[in-house]
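Note that this complex is displayed minus one protein chain, with the remaining chains in position.
Let's look at subunit A:
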Amino acid sequence: MDFPGQTQSPPPALHLRALSLVYDKRVLFGDLDLTVAAGRFTVLLGPSGVGKSSLLKIAAGLIPAQTGSVEADDGKPLAGRIAFMGQQDLLFPWADALGNVSVGARLRGETPDLDRARALLAEVGLADRAASLPHTLSGGMRQRVALARTLFEDRPLVLMDEPFSALDAANRARMQELAVRLLRGRTVLMITHDPLEACRMGDTLVVLDGAPARLDAPLTVPGEAPRPPDDPAVLQLQGALLRRLMR
């Protein structure tokens, strides 16, 4: 498959409409609506087990919802325009770090641009581990390879599930800034448990909570991301967000 001009045409907004999901007769959510604004960074928060990952997989077309639809606002099909980074790194154990970053191209039968893959590995701080097999990398390193693989896909829509959960504080802050920089102008939906991460990276924050789960009114974060971690406005918002999550 080939998707000419995917980076040139402006990224679409993503409309999730009237979604409902039932697992074993348990309603995770019913009639859920969410708009992921075009070219903006939207962050999804919520307690563990509420259905965030499931929602993201529905958006990626990986699991079907009982009802509802997922559409881009430009009317074109979503297939081939989404990069997905799951909650597990899902690196292929038989490919080295470089092979994993560029695996998408191989799966599509294209010749991978290895220079770009190498550059992305360098961006996530793993320039010297290009030839390492996944089982020789630490959890945080593996997650960074997975991030580089997601960025390598170069898609207008990016869905990420807790992409920095295994990183130490310093690397996490660095990767947050890198991701914001490299994903600027794309339509992003990211899940996180970390209110500070949400406030530093997100343009819009939404909280999924309750059983069946509902979405709070979205919160708009002022200022340009990545916001400094010690910005008083960021810290205040982080506190308010944490209070909301503890409710």
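Keep in mind that, in the parts below, a residue touches a chain if its C-beta (ideal position, glycine included) is under 8 Å from a C-beta of that chain, and two chains touch if they have at least 3 such contacts; residues count from 1.
Please note the rule applied: contacts and distances are computed from a predicted model.
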Name per UniProt, for the chain absent here [options: "ABC transporter permease", "Alpha/beta fold hydrolase", "sulfate adenylyltransferase" or "Cytochrome c oxidase subunit 1"]: "ABC transporter permease"
Residue touching the undisplayed chain, where the options are A:P11, A:G51, A:G68 or A:G86: A:G86
Touch criterion as defined above, residue of A:P11, A:G46, A:G68 or A:G104 at the omitted chain: A:G104
Contact footprint on subunit A, counting only the chain that is left out: 1, 57, 60-62, 79-80, 82-84, 86, 88, 90, 92-95, 103-104, 106-109, 133, 135, 153
